[in-house]
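One structure is given below, represented as structure tokens, and several questions about it will come after.
Missing here is one protein chain; the remaining ones are kept as they sit in the complex.
Coming up: chain A.
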Amino acid sequence: MIAIEAVSKTFETEKRRRLPALCDISLAVAAGEFVSILGPSGCGKSTLLYIVGGFVAPSAGAVTVNGQRVTGPSPDRGPVFQEFALFPWKTVLGNVMYGLQRQGVARQQALARARELIAMVHLAGYENLYPKELSGGMKQRVAIARTLAYRPSILLMDEPFGALDAHTRTRLQNDLLDIWERDRKTVLFVTHSVEEAVFLSDRVVTMTRAPGRLKQIIAIDLPRPRSRAALLLDRRFQDYVVGIERLMDSADSGAPA
């Protein structure tokens, strides 16, 4: 389980100006829980994810995972970055296998696992292409497969479906839910889509404008396994979406903090 305890982050800019990005965030995420973070652009969602990942140190407060204080990255917490960050000198297959090989998994095994994941993100047949030959959405899917490959128990996903067309997006949302139902990974999921957040999550966390504070946490009490078609007709789903959209609007029109 992840415990974010009173985390704040202030960046020092080049001209020694102090830029507060996150303000006193406390949040506990249970093992196997799916939590989405919603908030206006620039409110610090990515920064929060980086702090949980151990890539960025908080200015105040701490993050613990299963009681252990986070001081750096670990293969147990797999990030999927907004910018994909694929290795351009590796093919699709090479990228997905990379983490496994670094961890000493035998080549044959790594290959089999990579092929399985590539098929899962619907990229079978593209194994030997280089990242520069892929579209934005394809890169994003490779990035997801690359992280899933080394089996982190916590997934830190930063708008992983942001660059996808609506159709692929829906498909991958379903695939992600399937994986999650199967392995019960803990997921911290940043998105701009309220529908996506409600569809996927156990809880939706909303944040205020920068410097980001927690605004409200909404538990999504919808039955699982979820089916998109059924939910779209479900009055409760619609209420959640509309309610959260209203909440977000009020965040945007509020006075700057």
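One rule holds for everything that comes next: a contact is a pair of C-beta atoms (placed from the backbone, for glycine too) under 8 Å apart; a residue touches a chain by one contact, two chains touch by 3 or more; residues count from 1.
To be clear about the criterion, contacts and distances are computed from a predicted model.
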item: Chain not present in the shown complex, as UniProt names it (candidates "ABC transporter permease", "FAD-dependent oxidoreductase", "Succinate dehydrogenase / fumarate reductase cytochrome b subunit" or "Tryptophan synthase alpha chain"); value: "ABC transporter permease"
item: Which residue of A:Tyr150, A:Trp180 or A:Phe237 touches the chain not shown here; value: A:Tyr150
item: Chain A residues touching the omitted chain (full complex); value: 50, 53, 55, 72-75, 77-79, 81, 83-89, 98-99, 102-103, 130-133, 146-147, 150, 152
